[in-house]
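Apart from one protein chain that is not included, each protein chain of the complex appears where it belongs.
The letters A and B name the chains in turn, as written, and every chain counts its residues from 1.
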Amino acid sequence: MLRSLVLRALRPASCFQNVARFSTVTDTTAGEVNPVSFYGNEPKVVSRELEFPTNDGRARKAWVENLDSVAEKKLGMVDLHPHIFAITPRLDIIWQNTRWQMNYRKVNLTQVYSRAEVRGGGRKPWQQKGLGKARHGSIRSPIWYNGGIAHGPRAPTTKFYMLPIHTRLLGLRSTLSAKLAQDDLHIVNSLDIPTNDPGYLEELAEERKWGPAVLFVDDTDVAPENIAIAADSINHMNIMPVYGLNVYSMLKHDTLVLTLAALEKIEKQILFHTHRVDRAKQNEKFMTSSV
Amino acid sequence: MATMKTLGLAFSAGAKCFRTRLGLDILNRSIPLVHCVSVRHKYKSSPLVSDDPGAYTGFEVSRNPEEWKYVQDLLPQPIIKDPAPKPEYPSGWRPQNPPADAPYFVKRTANHQLPVYMVRRGPRGQVLRTKVRYIQGDIWTLEEEIRAVLKQVYPRDVVQTQVNEVAGVIILRGDYVSAITEYLKSKGW
């Protein structure tokens, strides 16, 4: 792990893998290629039709790689939407998203006794006047030792809040842009691997200099058997369906591996929310009764 | 760590609904999806008045495509599409035709409008600002250009600006929405 960290820090900017990612290769006129049939010795440069294409000169492309051999094979190159993969990463929005993810589901079940709940304290301890002592009504008032707590935690209290949808979308987009910029994003054709041996995945990650923690994202609920068994025993390699994609997990795992199907889904969902007709309704305050 | 298989249990949906939740659900329980029709506690969900089917009207089922066209017309479009080119735009709207060599890029809003806003805040709306958003690339050049334009249009005004390079926003003190919109339109943004 230390070796890969050191290598990551020392990697020069002009490494062979990095140049290709930022090349603004002009779109070729290849037809729609079925992602499943991406096999061959030479990489195929294909164009992927983007929904809501932009003309602002921020075109991005990424290699499509394979998982079925330890050595990396480039199967093709696909377009990535710049609105999602080439924005100025808003680190403050990323922080807001991680803080939201950590806190919104928190329920504090701590409860301390108030003066009414502490045992005893129902009777006036001594008469109001005449003894020269301070006046008191109960031995369990907050000013007494062993008395109740005046403003203590009262269970259950929740830290639930909803971040506005566009803040969450911007968090996802910023994280994806940062991952692509830092060479931590890899697109693969599918998650099929030849063996269910966990060593295969570890060797693959080592060979390709993927960070120790890898997050595989696919568009299905049930992962292919081999990778599911292999990743099950490795704590730092996890598989996730595309609807579970979130900022916290993407930051926690060093490398993000998306399948082509997942990439399509992510782009479609994010762009859908960006261009919805009922945006006014989206911007309304989130009410739990609406769910 | 949960694998795909255990996370698979967390999800149950019909073919008609689509997911809009973003975020990892670690509770592994089904949560109702936002776009499913929920049961409302109204007269419709109360039990039937009578078990005798004769008490209710008979009905005929129509699959007429002509009638269905009228139903489809009632449903809104889900997404905002790019407007088709037209010979003229009487409202004054123009599609974007940006200059090829500009060092910056001003993105249109989702409704295809220019991202120039008048913003008021504070008590009685005393703080008045003009906000230009969605600026990509060299924002400083655009700020200089805006200053130059406002110097021409409002020679006696002292223009104060704030540039937020990370967010791609320029904020100006005062109301210059019209002047900036006209300038950006003239450039093709």
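Everything that follows uses one rule, which is that a contact is a pair of C-beta atoms (placed from the backbone, for glycine too) under 8 Å apart; a residue touches a chain by one contact, two chains touch by 3 or more.
Methods note: contacts and distances are computed from a predicted model.
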Record-based protein name (UniProt) of the chain missing from this complex, from "Autophagy protein 5", "small monomeric GTPase", "Large ribosomal subunit protein uL15m" or "DOG1 domain-containing protein" | "Large ribosomal subunit protein uL15m"
Per the definition of touch given earlier, which of A:112, A:139 or A:181 contacts the omitted chain?
-> A:181
Had the left-out chain been drawn, it would touch subunit A at residues 8-9, 13, 18, 56-58, 86-89, 91-92, 94-96, 98-99, 175, 177-179, 181-184, 211, 248, 251-252, 254, 276-281
Taking the full complex into account, what residues of subunit B touch the chain not shown?
-> 16, 37, 44, 57-64, 66-71, 73-77, 80-81, 83-84, 86, 88-93, 102-105, 111-112, 135-141, 165-166, 168
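One rule holds in what follows: only the chains that are shown with their structure count from here on.
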In whole angstrom, what separates the CA-based centres of subunit A and subunit B?
-> 23
Subunit A residues touching subunit B - in the complex, by the definition given at the top | 52, 54-58, 88, 90, 101, 105, 165, 168-169, 172, 218, 220-223, 228, 231-232, 235, 238-241, 243-246, 248-249, 269, 272-279, 290-291
Using the touch definition up top, name the residues of subunit B that touch subunit A in the complex.
-> 1-5, 7-8, 11, 19-27, 31-32, 34, 76-80, 82, 96, 98, 105, 107, 110, 136, 166-168
